[in-house]
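I have placed the structure first, in the form of structure tokens, so that the comments after it can refer back to it.
Here the complex is missing one protein chain, while the rest keep their positions.
Chain IDs A, B and C follow the sequence of writing; residue 1 opens each chain.
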Amino acid sequence: MTELAAVKAALKTQAVETPSWAYGNSGTRFKVFAQAGVPRDPFEKLDDAAKVHEFTGVAPTVALHIPWDKVEDYAALAEHAKARGVRIGAINSNTFQDDDYRLGSICHPDAAVRKKAVGHLLECVDIMDATGSRDLKLWFADGTNYPGQDDVRSRQDRLAEGLAEVYERLGEGQRMLLEYKLFEPAFYTTDVPDWGTAYAHCLKLGDKAQVVVDTGHHAPGTNIEFIVATLLREGKLGGFDFNSRFYADDDLMVGAADPFQLFRIMYEVVRGGGFTSDVAFMLDQCHNIEAKIPAIIRSVMNVQEATAKALLVDAEALAAAQASGDVLGANAVLMDAYDSDVRPLLREVRQEMGLAPDPMAAYRECGWAEKVVAERVGGQQAGWGA
Amino acid sequence: MTELAAVKAALKTQAVETPSWAYGNSGTRFKVFAQAGVPRDPFEKLDDAAKVHEFTGVAPTVALHIPWDKVEDYAALAEHAKARGVRIGAINSNTFQDDDYRLGSICHPDAAVRKKAVGHLLECVDIMDATGSRDLKLWFADGTNYPGQDDVRSRQDRLAEGLAEVYERLGEGQRMLLEYKLFEPAFYTTDVPDWGTAYAHCLKLGDKAQVVVDTGHHAPGTNIEFIVATLLREGKLGGFDFNSRFYADDDLMVGAADPFQLFRIMYEVVRGGGFTSDVAFMLDQCHNIEAKIPAIIRSVMNVQEATAKALLVDAEALAAAQASGDVLGANAVLMDAYDSDVRPLLREVRQEMGLAPDPMAAYRECGWAEKVVAERVGGQQAGWGA
Amino acid sequence: MTELAAVKAALKTQAVETPSWAYGNSGTRFKVFAQAGVPRDPFEKLDDAAKVHEFTGVAPTVALHIPWDKVEDYAALAEHAKARGVRIGAINSNTFQDDDYRLGSICHPDAAVRKKAVGHLLECVDIMDATGSRDLKLWFADGTNYPGQDDVRSRQDRLAEGLAEVYERLGEGQRMLLEYKLFEPAFYTTDVPDWGTAYAHCLKLGDKAQVVVDTGHHAPGTNIEFIVATLLREGKLGGFDFNSRFYADDDLMVGAADPFQLFRIMYEVVRGGGFTSDVAFMLDQCHNIEAKIPAIIRSVMNVQEATAKALLVDAEALAAAQASGDVLGANAVLMDAYDSDVRPLLREVRQEMGLAPDPMAAYRECGWAEKVVAERVGGQQAGWGA
Partner (left out) sequence: MTELAAVKAALKTQAVETPSWAYGNSGTRFKVFAQAGVPRDPFEKLDDAAKVHEFTGVAPTVALHIPWDKVEDYAALAEHAKARGVRIGAINSNTFQDDDYRLGSICHPDAAVRKKAVGHLLECVDIMDATGSRDLKLWFADGTNYPGQDDVRSRQDRLAEGLAEVYERLGEGQRMLLEYKLFEPAFYTTDVPDWGTAYAHCLKLGDKAQVVVDTGHHAPGTNIEFIVATLLREGKLGGFDFNSRFYADDDLMVGAADPFQLFRIMYEVVRGGGFTSDVAFMLDQCHNIEAKIPAIIRSVMNVQEATAKALLVDAEALAAAQASGDVLGANAVLMDAYDSDVRPLLREVRQEMGLAPDPMAAYRECGWAEKVVAERVGGQQAGWGA
């Protein structure tokens, strides 16, 4: 197989998971702008997600968020997905929208609230069993807003205890993905604020506990690709929540704010063997003002383009330049891949996969947008329910 | 008058404006936690604000936010305030919560939306006339989320045009206070992102246009007291929106995150003559998880303490050390004031004003919290309505 | 002329000014690593700069830094440049390396120090007269390290006074370019910390005073292209100091850290008419660990590529998408230009200009690097002299 053929083959195996909540309404604390045609239940979200997969060919799974995607019959939901050519992906827990969680969930000073939170997490594992999901994705809004509000260290103890209880419940082949975030909604301390904290907990829990990197959850100036390389080296990178940001956790389309950073991240993934391992590539975005399905298609394409460029890096030339201490030469090898226009290559890949070369145009022409606007009338549009 | 007497006299004239919306529910995009006893209309908000003034003695005015505080009869609202010992302060406009404002308001590409936004601003001036308010506070959520989304420069042209139209409508003694903010809810460009942009617009508009400094609206590392000193030197500091932040626009209680910064800001205010001029000292905070009235009382006290310390700086000794290039000596003069415990002094000031020395305790004992929880049952609690 | 022809024509007129000091040694406070073959005087720096122009065709001028480039006979220096096909560009002042400047220069509390600093600036204008330079570039290291160290406002008064004196001295066709910087070497206040401060001073001085944007001099999260658009709209953008940064004022090769940002900046320059006006495009970089001449060639090429992409934006399609509120469509138009590989186009442009298509290769092959290493033996290598 030629090198280009290998790159193409790799691109055809790519899998980007889209999040059910990105198909619903979202916004900021200032305003949620509703959009016509937005799904009203998890089944309609899967319908939309199936369209993304239909036109990109690389979005075969859909993450759920509980309770936003709570249904009576999860087997039926999984069946609904299958019928449309997609599968249920990670189960995302929510321990931040119940009134009891005002001061935290799994880290709350009150044992009763902690118990409730852990109960929810265990329920999520039940849903994993029912849907065949591999991953339980845990993001905790836990933290404090004011110095002194709670004891930083005791909260870590409670966190460790709660996580251990859930970890015990995981079945064969199931994983716990622990996400970290610098701040928001907590504004002074966050109980899992950085990769180091997530890593330390996962290390103690065991092999099924892995760290998730959300690309919008870092302090300004953080070198995310370094974290990716480090977690891969430690065998602790469970997956990504992709999105992009200019300031904080902006949740814009991945690749929109800093495409070069996305490329560098994907380069470290390729370099560290993450592209062919169990690393989950998930989107976690909010399309507050733009059309949702097209935004997600565009995001998937952005990940594809960054991946294609990363795969095209001349590894041999790079290694040679690095070994010889040729700073400019090594940088040039990397930039040569980045500066390339990989869109023609991806059009070819799609055609070889039996897809239209331009997913955006194909989606536009298929009439789905008009159809859902016409049909999804009445009912309650899906959203965060904040 | 001795120096200490002068400091006390100054502290007795202090006026901190509290915002009506801080008495209602607020939260993040993730969750708004409702609190029992929260006001259900602008009249009840004024009742709560009156309590803050009753116990602090230095919170005589209340800012309104339109349309959150829309009422049929503004004269009646002003009368209600007066009867409780407070007055209506600044009128805050809202051009971010109507569906039409998805892509902006006064900077929107569509002239019809711009017209609607300007219409709202003009209505706010009508309300100023009706309530006797001096200040129109303008914060625009306008901006873009994606590169290319709109034309940065055209948006400035539209902004200038809209502001000019509103400026023309201002009556004698009325002012327009233009607020800037780095980001949120817009995530790529914000149309008034920094003091320079606000200043440039205000300069062209005229003397009635002044800049507002919200202490949570800057990029990390920004030296806010420098901006305060600069705007005072330029005669363009209209006022403050006080709050505190560790990360972004956290809207925590002022003085909670960095009390030394608040002191430095108040020192520049005193130094630049802002304490005795028309600079408006307003709070703009969100008490998402803590009790609202006590949080506002505490915030007012924090401003008082910072002010007291700023007033206590030995100006003569400072100037002498500065002139002689004594770096450590000059710093020590400033720190000596900061390191002082001014709480006893403020207790004295309150007693001389006929107030209880400890406003927090006095409020706790007055029974208001229990009363409103018992009485404010039913109806719709006030909030941001996002 | 076809559109592509117009783009090519524009690219052929591009002029990037390289800084004399980038050819000498530089480093961090931790270490300056010397490189073999580095120039030992301003004449040798010009020799190197001429090589950059020889192979790129778009680097016709060289900025000087006084006193680092102090010579007896500036006319001879200008003649030396001319003989090698380049010209003297901006004159950069230095008021931070004399022991007298420990607490500032033009803002120093001591009038004698201020006088000395202004004297140096006036001398720089003399050098402009002698070399035919148009621009006096002013960057002040002035500021304070500790709260209270000096009076923020008085320093602004001194700054205004000093600038006015220098402004008066400017001749016909000469300009003063005022640079701002968030921090370093001052760590608490900087006297010209942001574009707003520089703008306010330039506004009062007059038309010959313009703001310089150094792309590494902002707080994290600052939207630089917004500042560029705003200054162009105000007629106050004098030029750029290009470089790139991941953290602070890293002074890396422009385009190395965030090529998409550089593209967005160049797009606003093109959009705002800055590309065909008097805006000066200067580099200000430190090649601490990489070979200097190749790094500068690469930097010039990076600016060219960003410019080419900016020129290729389909302005009509962009305006249409923006006017219709098509967020994704407008973004896609911009990204389409950015995602293009413009290197083939630039190779064509170079060949049409009679240059080798690949400046890096051409330089490598010309033997200059080996020649200077062999010949520049003995003497004192040029550097910052810190």
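The criterion applied here is as follows: contacts are C-beta pairs under 8 Å (C-beta built on N, C-alpha and C of every residue); 3 or more make two chains touch, one makes a residue touch a chain.
Here the structure is a predicted model, which means the values were calculated and not measured.
Across A:150, A:251 or A:284, the single residue that touches the chain missing here is A:150. Shown as candidates are B:197, B:223 or B:243; the residue that touches the absent chain is B:223. Among the residues C:182, C:200 or C:237, only C:182 touches the chain that is left out of the figure. Contact with the undisplayed chain is limited, among C:252, C:270 or C:372, to C:252. In the complete assembly, the contact with the undisplayed chain comes from A:319, out of A:34, A:319, A:361 or A:377. In the full complex, chain A contacts the hidden chain through residues 102-103, 109-110, 145-153, 156-157, 182-183, 188-190, 193-197, 199-200, 203, 218-223, 225-227, 229-230, 232-234, 260, 264, 268, 271-272, 318-319, 321-323, 325, 327-328, 330-335. Mapped onto chain B, the footprint of the missing chain covers residues 220-221, 223, 246-247, 256, 258-261, 289-291, 294-295, 298, 305, 327-328, 331-332, 338-341, 343, 360. Taking the whole complex into account, chain C touches the unshown chain at residues 26-34, 96-97, 99, 101-103, 141, 145-147, 182-185, 187-188, 220, 245-248, 250, 252-253, 256-257, 288-290, 384, 386.
One rule holds for everything that comes next: only the chains that are shown with their structure count from here on.
When the partners of chain B are compared with those of chain C, the chains appearing in both lists are A.
No other two chains have as many C-beta pairs in contact as B-C.
Mean C-alpha positions place chain A and chain C at a centre distance of 40 Å.
With centres defined as mean CA coordinates, chain B is found 38 Å away from chain A. Within chain C, contacts with two or more other chains are made by residues 220-221, 223, 260, 327-328, 331-332.
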